[in-house]
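Pasting in a structure now, in structure tokens, and then I'll have a few things to ask.
Note that one protein chain is taken out, while the other chains of the complex remain in position.
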Amino acid sequence: MTALLFTVFAPLVGALLLALITPLRVAGWLNIVISALTFAASLALARVVATGGVVAGMSFRVDDFNVYLLVLTAFVALTTGIFSRPYMRYVCASGRITDRGMRLYHAMFQLFMFTMLLALSTDNLGVLWVAVEGATLATVLLVSLYRTPEAIEAAWKYFILCGVGIALALFGTVLLYFAAQHVLADPAEGLTWSALYGVASQLPPAIMGLAFVFLLVGYGTKVGLVPMHQWLPDAHSEGPTPMSAVLSGLLLNVALYAVVRLKMLVDGSLADTDSPHMAGYLLMGFGLVSFLVAGLFLHRQRDIKRMFSYSSIEHMGLMTFAFGLGGPLATFGALLHMLVHSLTKSAIFITVGHATHIAGTQSIDHIRGLIRTQPAVGWGLLLGVAAIAGFPPFGVFTSEFLLLTATMQTQPWFTVPLLVGLAVAFAGLFRHLHPMVYGAVPEGQLPVQANMLPVLIHLGLVLWLGLSIPGFLSHWLNRATELIVGVGLL
Amino acid sequence: MSPLWLAGLAVGLALMSALVALFSARVTHLLRTLSLPLFALAGLAALAAGLLTLVQGEVTTAQLPLGLPWLPWQVRLDALSGFFLCVIGVVSFAVGIYGSGYVRGLEHGRDSLPVLGGFTGLFLTGMLLVVLADDAFMFMVAWELMSLSSYFLVAFHHDQAANRRAAFLYLLMAHVGGLSILLGYGVLAAFGDGFAFDAMRAGELSFGWASVAFVLAFIGFGMKAGLVPLHVWLPEAHPVAPSHISALMSGVMLKVAVYGFIRFVFDLIGDIHWQWGVAVLVIGSISALMGVLYALMQQDIKRLLAYSSVENIGIIFIGLGLALLFLATGHKGLGVVAFVAALYHTINHALFKGLLFLGAGAVLHSAHERNLEQMGGLLRRMPWTGVFFLIGCLSISALPPFNGFVSEWLTFQAALQAWQLDSGVLRSLVPITAAVLALTGALAAACFVKVYGVAFLGQARSRHVRRARGVPLSMRAGQGVLALLCLLLGIFPTSVIALLDVVPLQVLGQGLSQATAHGWLWLTPISSETASYGAPLVAIILALILAAGLWLFGRGIRRVRRCDAWDCGFAPPTPAMQYTASAFAQPIRQLFGSLFYIEEGIKPQPDGRQRYQLQVVDRAWGLFYLPVARAVERAARQVVRLQSGNVRIYLGWSLATLLILLWIMA
Amino acid sequence: MNLEQLPLLQQLMIVLSAVVLLTSFVLLEQARLVAAIHAFAWQGVLVAMVTAVVATGSGLEHLFFSAALTLGLKALLIPWMLHRLVRRLELDRHKEPLHHPALVIMAGVALVIFSYWLVLPMIQEELMFTRNIVAVSLAVVLIGLLMMVVRQQAVAQVLGFMSMENGLFLAAVSATGGMPLVVELGVAFDVLVAMVLFGVFFFQISESIDSLDVDRMNRLTERTDEE
Partner (left out) sequence: MSLSSWGVALLQALLYLALAPLLAGWVRKVKAWLQNRRGASPLQPYRDLYKLFGKEARMAHTASPLFRAAPYIVFTATWLAASAIPFIATGLPTAAVADVIVIAGLLALARFFLALAGMDVGTAFGGMGASREMFVSALAEPAMLMAVFTLAMTAHSTNLSSVVDHQLLHGIILRPSYMFALTGLLLVALAETGRIPVDNPATHLELTMIHEAMILEYSGRHLALMEWAAQLKLLLYGSLLVNVFFPWGMARDIHPGALGIGLLLVVVKLALLGAVLAASETVLAKMRLFRVPAFLNLALLLALLGLLSHVILEV
């Protein structure tokens, strides 16, 4: 419990510290230290869960499903923090933001982490909602940090779209609460996930159906499902790069986590109606559409960060599809994909940050010859993209392998659009990547002081996952699978 | 020392060579002195493992603590794997030796040696693991590792945009092919519950699903093997890699694709249907013919060799198609003959295509030239390479007593047994294939007369070629090994077939014992009265008569007076007056003109002079690839309208989605 | 359900919610920003009143608190902030008529009917009469969203957003007698922060494109010039 509390509230304290007192010099370091502490605490928490099972209380609940997401979030936060210290110093030095901006950045970074961890660890759907909304509020100022017209526009769109979406989600939550009123003994528990999950089968299907629609549209906006995705590329591309890394790597995961939790409830309530898999079909539909559309978007990109945010949409679509598909194999694959995608995508964004420094622009047409200029960055980008494109021996391949085969077993004909989508997306990524990494160096392009350690760690982990999934992790994922679909894989 | 242990050693050595290469950024000579020798050793170990497996003829399996939690990597070494280990090993060995001389030229360039060495090692690792894999997951991992690392090698000289384009095309098609293979395995796994190959063998498929799986596998492996019309990446990608890598890709990687196809279709899928045989036969014939015709049209020597790989892969698939046909119609013995013919051509092509690419590399290394039109007279400037290259040309043109002839002979023998088939359609289809094969052989001969005559004979057509000198010993040795093997496999086919007899025995359940029944002198695939080929005798007699002739006129050898060329009494010819490569191919180009897009004519050059220019474009582009690309572009252009930029429209989307979903739900 | 059997309080409640619906139509139509803000304030007042009535009716005292919260936040604080902003941005004379008012009204009405149709099954399986207020609140939410779609003025969009929040609040109150307190507080806090941030953005936007017309914010698009 203490570990849990520490994990969740350390970032909050950190946010206050960074906002109020910290002198700017040490802010970056303090950021790292706090993230490190959070990560350590989350590890301890993970050990507790692994040994003692669920940790619950004070309307917190950490089970096998969210504990590994907690660890992942804390970890990515740590590595991103490590990356962002020199990066933001550089940005500050280049005069794009003021000292107030820096202070804001660090505070909001930790605040964002707090909301993420809170959303993941809470047991109360209302608090979950509050936390996700809080995440929007915490990041929206960071998106407009650079104060360029584009940045402000992106922030506005992000704010409006996600605000509306989240409002709809709240309506869904209200409906859920309403549905829970007359099945639960204590109405006050109407939003406690654990209590609801126990009585899922009694919840009135009609209301639950409506509720799920609102919740899906609401949280789906956050996940970046087409056609509610439009905020995502803007926000990712205009914010500072560390922000993009955590947005792509974490925020989307958390939103998807919420959707999956709710799907579990709805499946329970719809179980004995004439359309028991309604929720699953909805997810599959949204997932497939997002996956294909995002793949096509990749072909017409001019901005490197936008490109990779579309690739995030694509992968989110893939996971959504898999969760909708249901079944232990698909779910296992989706959970694994969550993991590897977060690691890989944040690594890519970190590399992209360096790349944009080298070239001094985000425009794909002006980033050239990275490998010759700075092999570390060039190869980091190349390998990262190879990994995200699903090439073994990287882990993304493993999860995609599982997803494809699961689809093959249950819905063979869906494999065709999946394959087409994969091929299209792949072509879209590499046609832009090639000229950026290869080729001759434009004159006057010089290497920058880059810290590729996080990238190295992330890609190393992804490689490890691709070659062999360590026992404890597969155990975790398996128990999470049991939690979600009832039956495990192993 | 079990063969599996040796194979593991080979993998380990390959990884070590990759690892060592990483340090060659500081110590440049490390690649030459340590990494590539390790690579050669890995090849040797693989060769030993393969030979041992073939000799012992028993299956060994193992498990690795890698892979999925419920499916650790399964490793299995049977005769088929053993045979392909030999193929991989022998070429890798030669390449390892050759490379240590070849990379010397790169040491002072700005291309990074660690990339070259590292991915070369990984490339070999991938190929070895593919052959060893016994479950679909490990197979796919190894397969894609092979593709990915070879892609990095193709992109090694990434300064020219053309090379980048080639690499992109290669990776894209490799990816698509990989996905299709994955799906094929998915079908098998769905029926045989499980990704271990044993589970798949157990699975029972209906004809429909089996055909789906077959088509997927055929597309996937055919794309890697370079079957028409999936070949377009091959002539782009193979030439731009460093030459010893081209040798590996054309010589070995394509064979790994053949291995995959054999493993999938002959071993895993279960019952074979004759329709597949017809499909493979037709595609194989088309590939063979188109491959050699396009090869004839090329002026870039490495491109030419790449296209001729398409041709030879076509010949291999003709053999496999015949095998499928015969097996499906119950003529097992004949199926085995065709199967063995395909295997024999597989190793032959590995040997002589490797040899030829190494030779082209030697030329590139010392003359810095890939364009045939600039070459000439290299035989006298680099005699060793010249002789080895000649042997390669003779072998690939299927001329006795070299190895290429043996496999083609076997294929013909199999095709000539078509009269045993019951269906008249098939009976008349097979002879046409034989005709195509004959035509292909003749055209291949023409093609390599052109290559050798233009490149190595006559007079140098450019200054830098005139300055070409011999290449270092290691490079000569690398070529020598392969050249020698080409000759040996041509002279002693009986022993070779006796060695790989165990492969059909394990895969198809029947050997080819009758082929070697009449002693090592006589090769009698079906029966001694049907057909026989005394390869050693032919070689001996040829040698004898030659010796006799030389002895007879031996005294005359001193009595040759040098003079100007007579040339019907015209003025002594200058290099510019020689027949060029494109001129040589002109009659054939005119005859088959309808098969290509040909753009030729006199075009003004930047330097103001008029010059004849010839462009022969692959028709497959316009037919299959550009339409797809355009379709994707069009779809993308439609889709981006979603991102109109107006927040109100975005909100409208959300509202619409919400309403529609609510309507569906209620 | 026939009205005359209901006690007076509940009749009052139904009347009030009807008026809430009316106000959101007013919001939808209102061209002048200041007037719209007033309409929004009134909507807040009405929602607070509904809450209070429900509280007295059902005796859930924590509803009194949330009624007060609503009044303070939605009826006083936020309208006041908007007023200040509008004045400081010199938008108090700003008029922005709709392009096709009739069409928009029709759409609003359609949404009302749609949401009633949606809520029917709930109403049938429930006896508590406040259920059909859920329909109203859903309509308010959807109309708010519609307003954000049709209004190109940033402030107007924020008004739409806020009236969506009102609808949510109304729903929470009428359907379930209020959410748990922690959630209520969280929501209120989020709304407040959101409002503050909106204020910040108004200035940022108006200084970046010296106008608050969201249609002029279309730099970030994938469309290239040829389309």
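Assorted remarks:
Here the chain labels run A, B and C in written order, and each chain numbers its own residues starting at 1.
Simple rule for what comes next: a contact is a pair of C-beta atoms (placed from the backbone, for glycine too) under 8 Å apart; a residue touches a chain by one contact, two chains touch by 3 or more.
Everything quoted here is computed from the prediction, not taken from an experiment.
When the full complex is examined, the chain removed from view is found to touch B. For the options B:T125, B:S243, B:S397 or B:T516, the residue in contact with the chain missing from this view is B:S397. Of the options B:V212, B:A438, B:A635 or B:I649, the residue whose C-beta touches the omitted chain is B:A438.
Screening B:M1, B:C568 or B:I602 for touch with the missing chain picks out B:C568.
Although one chain is hidden here, its contacts on chain B can still be listed: residues 376-377, 379-380, 390, 394, 397-400, 405, 409, 412-413, 416, 418-419, 424, 427-428, 431-432, 434-435, 438-439, 441-443, 445-446, 449-450, 452-454, 456-459, 522, 528-534, 537-538, 541-542, 545-546, 549-550, 553, 556-557, 559-568, 573, 575, 577-579, 583-588, 590-591.
One rule holds for everything that comes next: only the chains that are shown with their structure count from here on.
When every chain is reduced to the mean of its C-alpha atoms, the one closest to the centre of the whole protein set is A.
When you average the Cα atoms of each chain and compare centres, the chain farthest from chain B turns out to be C.
Here the spacing of chain A and chain C, counted between their Cα centres, is 31 Å. Our note on geometry: chain B versus chain C, Cα centroid distance of 70 Å, whole angstroms. Multi-chain contact residues of chain C (touching two or more other chains) are listed as 118, 121, 145, 148, 157, 214, 217-220, 222, 224.
Along chain B, residues 637, 640, 642-643, 647, 651, 654, 658, 662, 666 each make contact with two or more other chains. Residues 156-157, 160-161, 164-165, 168, 206, 209-210, 212-214, 216-217, 221, 226-228, 230-231, 233, 278, 282, 293, 296-297, 299-300, 371-372, 375, 386, 389, 391-393, 397-398, 401-402, 404-405, 408-409, 412, 415, 419, 422-424, 426-428, 430-431, 434-435, 438-440, 466-469, 471, 474, 478, 489-490 of chain A are the ones touching chain B in the complex. Within the complex, the chain A residues that touch chain C are 59, 124, 126-127, 129-130, 133-134, 137, 140-141, 144, 147-150, 152-157, 159-160, 163-164, 167-168, 170-171, 174-175, 177-178, 181, 187-188, 190-191, 204, 206-207, 210, 233-234, 237-238, 297, 300-302, 306.
Interface residues of chain C facing chain A in the complex, by the touch rule stated above, are 118, 121-122, 125, 134, 138, 141, 145, 148, 154, 157, 161, 164-165, 167-168, 171-172, 175-176, 179-180, 182-183, 186-187, 189-190, 193-194, 197-198, 200-201, 204-205, 208-209, 214, 217-220, 222, 224.
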